[in-house]
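Data first, discussion second: the structure below is written as structure tokens.
Every protein chain of the complex appears in place save one, which is left out.
Right after this comes chain A.
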Amino acid sequence: MISLSSLSVSDYIAPSQNCVIPVQKEEVVKVSLNDCLACSGCVTSAESVLISEQGIDELDALLKENFSKSLETKQIFVASIEPQVATSFAALYNLPLTQAYFFISGFLHKTLGFDYVLDSAVAQCLSVQALISEVESRLDPILSSPNPPDQTSLSKLPLLSGTCPGFVCYLEKVHPTLIPHLLHAPSVQHMQGVLVKYFFAPILSTVQNIPPTIPLQKRIYHVAFSPCYDRKIESLRWAKTAPIIGTEFPVVDSVLTLKELLTLFERHHIVLSDPQTFQNPPFPLSPCDHAFGLSCILTPESVFPSYPAPSGGYAESVERHLVERVTAGTVNAMNQGQFEQSIQKRWASKVTKSQTNNALEFSYENPSLPMPVTTAAVFGFRHLQTMIQKLKAAQRQSSSALQSYMFVDLEACPSACLGGGGLPSAVVNEKAVVENLQSVQQSYSPIFADKQTPLVSIPTDIAASLPFGEETSVLDALQHVCFFFFVSNWMSTVSSSVPSCLFVISS
């Protein structure tokens, strides 16, 4: 694979400049997703490449092929709906969040023939928790010291979320000196992929007594419905650089965006613009599948366990957790209301001169602390550019106002994943839909917030052989049932300084 060094490229280069790859041969070269990941040229590949490799045609073909397979070799189709997809769907058609889930789930089950439809709720909680514990562990020297941090500790600040594939790819390719700031905690999509392939699959195989001719991980075809095209790249990176020894399969086999999901509805002649479609659905509605506790949208009254924030509430969750930690010894116990009030939410003036909800900071100030506990949520490529300029200036001049932030949730799209490129443009452009979006989000509830691990339930016969009961924390279950390698690997990468286990630069 040739890729041109920027210094050798003349300004008068003649071939197409869409991509550096076609210059190596005269005939048309097909560019694959793997090429895009390996090349140091453009950051994200053309949408056409993404769509041709992980698209609805491919899914259609697989579903059709599966229909004619024998029982032993039939693939099991599992869909995971990411919260921003259901939220946007609800906003587009003015539905309550649970109804959106029920409608999509019904369609995937009954019309397309998916075996399981999950809502990513537990993965959402675990992704936030993984990020919190990594922040805590990396900031431990600062958090446990009674003195203000020295320049060496400050130079590691702020820690940046590594859950947005657009941002991470961009940083790796264009600003690799900033990689040490990146956190390794997996995104919701990756966490869900791991849960499906390493938790759900083994239990399912025991419960259904499936003969182990083909490992169930390989028989499960896992489709993630996502707000973002770059998640397709993310799923592929996992496959290429799986952190678990011996893994030969991706944890997410295909990523489809909401736009592609809407095309699927269209192909099956379901007219979503007609309100009748929702009053008399052409297929029975269906809750998400319980899947031993991985989903939570099981009844019309269910709530989604997250902060009502567009990216999953990473900044809010980290802020609360860090404040609880630093105030534990020094401040008298506050009640919940006082605690809420003690955290200030304001526009992040260190990032932008204009007031915007796409750059917010959360701060707890107390004179007895060596430094205020401040985190920020910064969304959109424009603010991301400003952040990067300031971080690079800090590397040259060894200090920066941004070092007052302990953690920044940095996402490439304005409105984070609720502004994702895989969502219909109305979600970001039409005022009525945007208003709906706000109210749908308000139906989230941070029931597990940052302290409580969601529980999963293990079937009685399996639970009997394990050192815990039928209701157990998902982490315990994963660790004991089937997941030991992953958890230990994940925990150890958390404290190391190498680039993320999810996003390893291919050399």
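Methods note: contacts are C-beta pairs under 8 Å (C-beta built on N, C-alpha and C of every residue); 3 or more make two chains touch, one makes a residue touch a chain; residues count from 1.
The working rule: contacts and distances are computed from a predicted model.
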As a check of understanding, state which of "Exosome component 7", "E2 ubiquitin-conjugating enzyme", "Probable cytosolic iron-sulfur protein assembly protein CIAO1 homolog" or "Small GTPase superfamily" is the UniProt name of the chain not shown.
"Probable cytosolic iron-sulfur protein assembly protein CIAO1 homolog"
Check the options A:137, A:354 or A:442 and report the residue that touches the missing chain.
A:354
For a quick check of understanding: of A:59, A:159, A:437 or A:456, which residue touches the chain that isn't displayed?
A:437
Cross-chain touch to the chain not pictured, restricted to A:73, A:137, A:344 or A:385, is A:385
Which residue, A:68, A:299 or A:429, contacts the hidden chain when the whole complex is considered?
A:429
Go through chain A and note every residue touching the omitted chain.
6-7, 9, 11, 17-18, 41-43, 170, 173-175, 310, 351-358, 380-383, 385-386, 388-390, 392-393, 396, 414-415, 418-419, 428-429, 431, 434-435, 437-438
